[in-house]
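With one protein chain held back, the other chains of the complex are shown just where they sit.
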Amino acid sequence: MKKLINAADSVVEDALAGLAAAHPALRVRNRVVHRADAPRPGKVALVSGGGSGHEPLHAGFVGHGMLDAACPGEIFTSPVPDQIIDATQAVDGGAGVLHIVKNYTGDVLNFEMAAELVEDVEVASVLVDDDVAVQDSLYTAGRRGTGATLFVEKIAGALAEEGAPLAEVARVAREVNERSRSFGIALTSCTTPAAGRPTFDLPPGEVELGIGIHGEPGRTRVPLAPARELVAVAMAAIHGDLPLRDDLLVLVNGMGATPLIELYVVFAEVEAIVRGKGARVARSLVGNYVTSLDMQGFSVTVCRLDATLTRLWDAPVETPALRWGR
Amino acid sequence: MKKLINAADSVVEDALAGLAAAHPALRVRNRVVHRADAPRPGKVALVSGGGSGHEPLHAGFVGHGMLDAACPGEIFTSPVPDQIIDATQAVDGGAGVLHIVKNYTGDVLNFEMAAELVEDVEVASVLVDDDVAVQDSLYTAGRRGTGATLFVEKIAGALAEEGAPLAEVARVAREVNERSRSFGIALTSCTTPAAGRPTFDLPPGEVELGIGIHGEPGRTRVPLAPARELVAVAMAAIHGDLPLRDDLLVLVNGMGATPLIELYVVFAEVEAIVRGKGARVARSLVGNYVTSLDMQGFSVTVCRLDATLTRLWDAPVETPALRWGR
Amino acid sequence: MDTDFFLAWFAGMAELIRLRRDHLTELDAAIGDADHGTNLDRGFAEVRQALAEWPPTSPEQVLLSASNTLIRRVGGASGPLYGTAFRQMGKALDAPVTPAGFAAAFEAGVRAVARLGKAAPGDKTMLDALAPASRALTQAVQEGVEVREAFERAARAAEEGALATIPLLARKGRASYLGERSIGHEDPGAASSALIMAALASVES
Partner (left out) sequence: MDTDFFLAWFAGMAELIRLRRDHLTELDAAIGDADHGTNLDRGFAEVRQALAEWPPTSPEQVLLSASNTLIRRVGGASGPLYGTAFRQMGKALDAPVTPAGFAAAFEAGVRAVARLGKAAPGDKTMLDALAPASRALTQAVQEGVEVREAFERAARAAEEGALATIPLLARKGRASYLGERSIGHEDPGAASSALIMAALASVES
C-alpha cells in the first residue's frame, strides 16, 4: 500500500486540517465541519455525515445552498452520536435541523441516538437508499445510500436556502431519494489505511458488479468488458427498478481513483442509453464525488426530475466540491 | 490493465463524445473543443491543447473566463497543426488568439507550425515551463509545463474576458508563468491504453521524485515516506527556485488516481510550510486537475500573487472543471 | 461478582480484541468494510482508559461507563450495538450480583441488541454468538453448576455460534449487501462476541 498520509491513524485528522486550511468559509473542530456563517437564523439547517473515505462527500458539500454541517467518522466508520449532536446544535438557526443519513446500520443507529439525545432542537431525518444492486426487503438492512446522497443534499440544501420549513425540506429530500437509483461497478478494490492491503482481491480481467462505497465486494464478479457493456449492465439494473423517462439528472461518479477521461467515456454510453429509451439527460455531473478511497470503477445515479427539482438543482451552491451560480 | 474504455484506440474519441454530451455550452468537432458562443467579437481568444490523458486539462477549462478552445491530441501526444489551425480560426473574434503551449518538444513544434500556417489571424504564444524538477538550460529542452498551465489559462482567460488586447493578455500570461513553480511526486506509474501496462515499474515502498505528467519516470527514486516528508521535498525544490513570499496561489494537484482525502493531507503540510516561511496561502485549489491518466501521486504548484493576479483569479469562470462567480 | 470482577472482564476483552484485531478486520474485509477490528480495538482501549481515569464503584457503573465510551467513541454498527448491550445489562443488574442475576442481566443486554438491530438469530450477526451464549448461561445457572463452569459453557456456545454463522446468508449489516456471496464467511461481529465471552470465562476469580 502506498498512500499520501502521515500515519494510518491520523488520516482523518490530517485531512480535516487540510480542509480547514483550504476553505476559509468552513470551520472544523471536534470532528465537525460547519459553515463559518452558521447558525443562520430562521433557515432550516442540513446535517449529514458518515464514514470518511468518501471525499468530497460529505464535508466537501458544506456551504451555501447545500449542507450546514458534516460529521466525518473514521475511515468507513459512521460518526458517533456526540459529533452529530454537536453539529446539530452548532448549526440550528431555530428552524430545525434535517439529518441526511445514508442507509447503513451504523449510520442509522448513530444518527438515531443523536436525534434522541439532542436537546431543544427540532430534528427530522431522511434516509438515503438508492442502490439497486441491493435487494430491498423488510427482512434485510435494505438498500445502501450512495450517489443519491449528493442529489438529496444539493436539492434539499437549495430549498432550505429559500426559507422552506423543516417538514417541506424533509419531504422534498425524501422525494429526491425516491426518484433516484444507483448502480456501481469496481475495477479494483480499495485499501483502507488501517488494513494496509486491498479489502478484496480482484484478479486482472475481472470486475465486481453492484459494489457499494466501502470497498465491500459486489453481488457478482464477471470478466472485464468494454465500457459500453458495463454501462449497459448498470443502466439495465437501474431501468429495471425505475424506468428511465422524461428529464433525468445523471451522475457518472468515479470511485476515487478513476481518471476523468474514463468517466467521460462512461458518460457517453450512459447518455446514449438514456436517449435510446426516449428519455433525456437534462442535467449531469461527471467526476469523483462519492468515493471509496482509492477504488477504481464507477457508479451511475439517475434522478427523475420535475420542474421544481430542476430549479433547485440549478440554484446557486458554493461548497468546496460543488460550486455554481455564485 | 483495467480501464473503463471501449477500445484502446477510441478512448479520446469516446471521451470527447461524453464531454460534448455532458456540457451543452461546449462544441466538439474534428478534435477541437470550443465554446458554443465562440467567436466572441472583439475578445482575445485563448487556445490551448496538448496530449490527452491530462483531464480535465485542457478541454475541461474551456468556457467563460478561461479558454475559448482546446485541441486534444492522442494520449500523451501533442495535437497536430490542423487541429490548432482549426481551433484558432474558429474562435478568433478579430482581436487575435493567444496560444498557450506547454513546453514539450512536440507541443512546441506543432503549435509553431500551426501559428505559421494560420491565415488572417494575429497569433501570440506563451510557453509554460514551471516544473523545477527539470534543470533549465539553454542546451536542453528546458523545463516542462505542468500545473501552472491551469493558472495561466485561468488568469489570462479572465483578462481576455475583460477586453484586454492580445499583447497585454500575452504579457500577463507570461508573467503568471514566470511567477509559478511546480514539483511532482509519483506513488505509481500510469498505464497508457495503447501500451497496456505501466510505463515504469515502481516497487512497493518506493516513490519517484520530480515526475512530469506523461508517466515519464522522475529524477530519482526514494523510499516511500510520510506525506509530511514528501511535501517537504517538493516545497524545498520550489522554494530553492522561487522563494516563497507574501501571497501565494497554491494548487495541490492529484495525478489522476489520487483520492481527495490524501490531497487534503498533502495540502495541510503545504500550508504549514508556507506559513513557516512567513508567506500566506491566499488562494488555493485542491484536486485532480492536471493529471497523468491513472497515476497516483501529487504535484504542488505555487504562484506569487499580486493584486491584479488575485483579482483575475477571483473573476468569474464557468467551465466543466472550474466554476465560480456565475 | 464485584466491581473488580467486571473491571477484569473489560480488561480481558480489551486484551483479547487487541490480540485478534487484525483477524477481526480480515473477517470484516471478506464480507464488510474491513474496520471491525480497528473499531473495537480503538473502543475497548478507550473503555479501559476511562475505567482507569474515573474508577467506578459498582458493577453497574462499570457497565455504564463502558457503554458510554463504546457509544461515544466507536461509531459504526458495533459501537451502538455493544454499547447498548452493556447499558441494558447494567441497568438490569441488581446488587449484589448473583450468577442468576448476571445471567438475567446479560439476557437483557442481548435482547437490547436484537431490538436495536432489528435482528434475530440466524441473520448472521453478533446475535448468533450472543443469543446461544445467553441461553447456555441461563441454563447452566438454572442447573446450578459452578459459575466458572457456567461462563465456560457460555463462551463455548458463543464460539460455536460464531462458527455457525459461516454457512449462513446474511440478512443484516453490511454482509447482507453481498447476498449469496456472504455464505462461507464467519461474521466479524459474532467473532468479536465470542471474544467477549472468552474474556468472561478467563476472569480470575
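A few notes on this one:
Should a chain be cited, it is by its letter among A, B and C, assigned in written order, with residues numbered from 1 in that chain.
To be clear about the criterion, contacts are C-beta pairs under 8 Å (C-beta built on N, C-alpha and C of every residue); 3 or more make two chains touch, one makes a residue touch a chain.
Keep in mind the model is a prediction, meaning the values are calculated, not measured.
Shown chains touched by the undisplayed chain in the intact complex: B. Of the candidate positions B:L16, B:A95, B:A133 or B:L263, contact with the hidden chain is made by B:A133.
Only one of the listed residues, B:S48, B:S180 or B:T199, touches the absent chain: B:T199. Among B:E13, B:D82 or B:E178, the one in contact with the hidden chain is B:D82.
Listed for chain B, the residues touching the missing chain in the whole complex are 51, 73-82, 104-106, 109-110, 113, 133-135, 139-141, 144, 192, 194-195, 199-200, 212, 214-220.
By definition in this document, only the chains that are shown with their structure count from here on.
Chain-to-chain contact here is organised linearly: an open path runs through the chains from one end to the other.
Compared with chain B, the chain whose C-alpha mean position is the greatest distance off is C. Chain centroids computed from C-alpha atoms place A closest to the centre of all protein C-alpha atoms shown. Centres computed as Cα averages put chain B at a distance of 54 Å from chain C. Look at where the CA atoms of chain A average out and do the same for chain C: the two points lie 32 Å apart.
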